[in-house]
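Here's the structure, in structure tokens; my notes come after.
Missing here: one protein chain of the complex. Every other protein chain is in place.
And then subunit A:
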Amino acid sequence: MHSNGMAKRILTVTAASATVALALSACASGGTTGDAATNRGPITIWYSNNETEIAWGKQMVEAWNAENPDEKVKAQEIPAGKSSEEVIGAAITAGNAPCLVFNTAPVAVPQFEKQGGLVDLSSFEDGAAYIEARSGDTAEQYQGADAKYFQMPWKSNPVMIFYNKDMFTAAGLDAENPQLATYDEFLATSRTLVESGAAPNAIYPAPTSQFFQSWFDFYPLYAAETGGTQLIEDGEATFNDEDGAKVAEFWKTLYAEGLAGKEQYQGDSFADGQAAMSIVGPWAVSVYKDAVNWGAVPVPTSEGTPAEETYTFSDAKNVGMFTACENQATAWDVLKFATSEDQDGQLLELTGQMPLREDLPTVYPEYFAANPAYEQFGDQASRMVEVPNVSSSVAAWQAFRDAYTKSVITGEGEIPAALDSAAEKIKTLISKP
């Protein structure tokens, strides 16, 4: 019978192929050795691919390598992908993640931790003490379960309302003292801007469905309205209350009255003159410097909280140390070097982003004196809210975003019911191990 011979051939070829596949997978496997935590030697790090952070990364690596010829750091930009988090997640799975990534999003940390990809920085003798001494009380928001640190709080971009002074002036508004502190003031100013024809839209946060978009519309205002409450606390969603409803109603009014754009905009609506206001962090100072005559104020609250008491979203990026690293002792030293007072000063100088360091304005008084545009961001950096450090964090944010786009942007249904429904879904999601 021919089928018998054929079966043998298929079996042989399959076995050969499986052998090749296993060999390939063995090549891809990495993993840590038992000595990795105390090993020293060369390491690889990744940093962000934006121009200013590349400049900071290069000088940091150069400074380290000059002093540590036996523990050289090799640095590269994070490989291209749909997002840094996907690239890092894939690298963890493949076992070829670098030792340090200077662009680890806090929202992805619980997932990386679950994957077994992150080193607990508290496991270093001076780990927790160093983090807490540098970042102060802010560090608590970055703790995982059992008060462990699977991320080094590194830098933040506390978001504020940027406004176009020329558009405000064209609309007959006081550009030096904009009326944007309360929801009523903000709405009245927005109506004037649009009705006068000075701006096509008062404000234009991305109205799309990606999970992270709520960090730049709902969340900063919710942080401000509640005086610093996270979206989820103690295993429960917090936003389905009066404060959450107030914030959502405020945005719903902006969309319903055509003061905020509902369509996806290709580009930067603020820089392109499509919106008179934007919610962004200090990274934008250098970007808008020559493009827009801008000013910045804290995000509004229903009652108009004083600027020095207003909270906002941090938009932080941290540093993760990955378990694939074979020389973790060196990586920890590099991490401390990169977050030293001197290197944090370099970061501030070169990028305009705020190191997650306690009392920032008093540590770098010369910088803020020389760069007054950053002063209010330095002050704002002491009142920030981070994304909650919970399991299924991304899924929770997606559940919130889905409810938000439907009830607020599209205006379908009642807001309290939508927030309750999202809160219930999030409770189920975060209760999963």
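Basically, contacts are C-beta pairs under 8 Å (C-beta built on N, C-alpha and C of every residue); 3 or more make two chains touch, one makes a residue touch a chain; residues count from 1.
Basically, contacts and distances are computed from a predicted model.
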Worksheet item: Going by UniProt, what is the name of the one chain that was not included in the view, given "Quinol oxidase subunit 4", "Cation:proton antiporter", "Sugar ABC transporter permease" or "Succinate dehydrogenase cytochrome b556 subunit"?
Response: "Sugar ABC transporter permease"
Item to complete: Could you tell which one of A:144, A:207 or A:220 touches the chain left off the display?
Response: A:207
Worksheet item: Among A:40, A:406 or A:427, which one is in touch with the chain left out?
Response: A:406
Fill in: Absent-chain contact - pick from A:35, A:62, A:86 or A:414
A:86
Discussion item. Given that one chain is not shown, which residue among A:116, A:172, A:235 or A:365 touches it?
Written reply: A:116
Discussion item. For the chain not shown, which residue from A:192, A:230 or A:323 touches it across the whole complex?
Written reply: A:323
Discussion item. I need the residue numbers on subunit A that touch the omitted chain, in ascending order.
Written reply: 2, 4-6, 8-9, 12-14, 16-17, 20-21, 24, 29-32, 82, 85-86, 89, 92-95, 97, 111, 114-117, 206-211, 262-264, 266, 323-324, 392, 394-395, 398, 402, 405-406, 409-410, 412
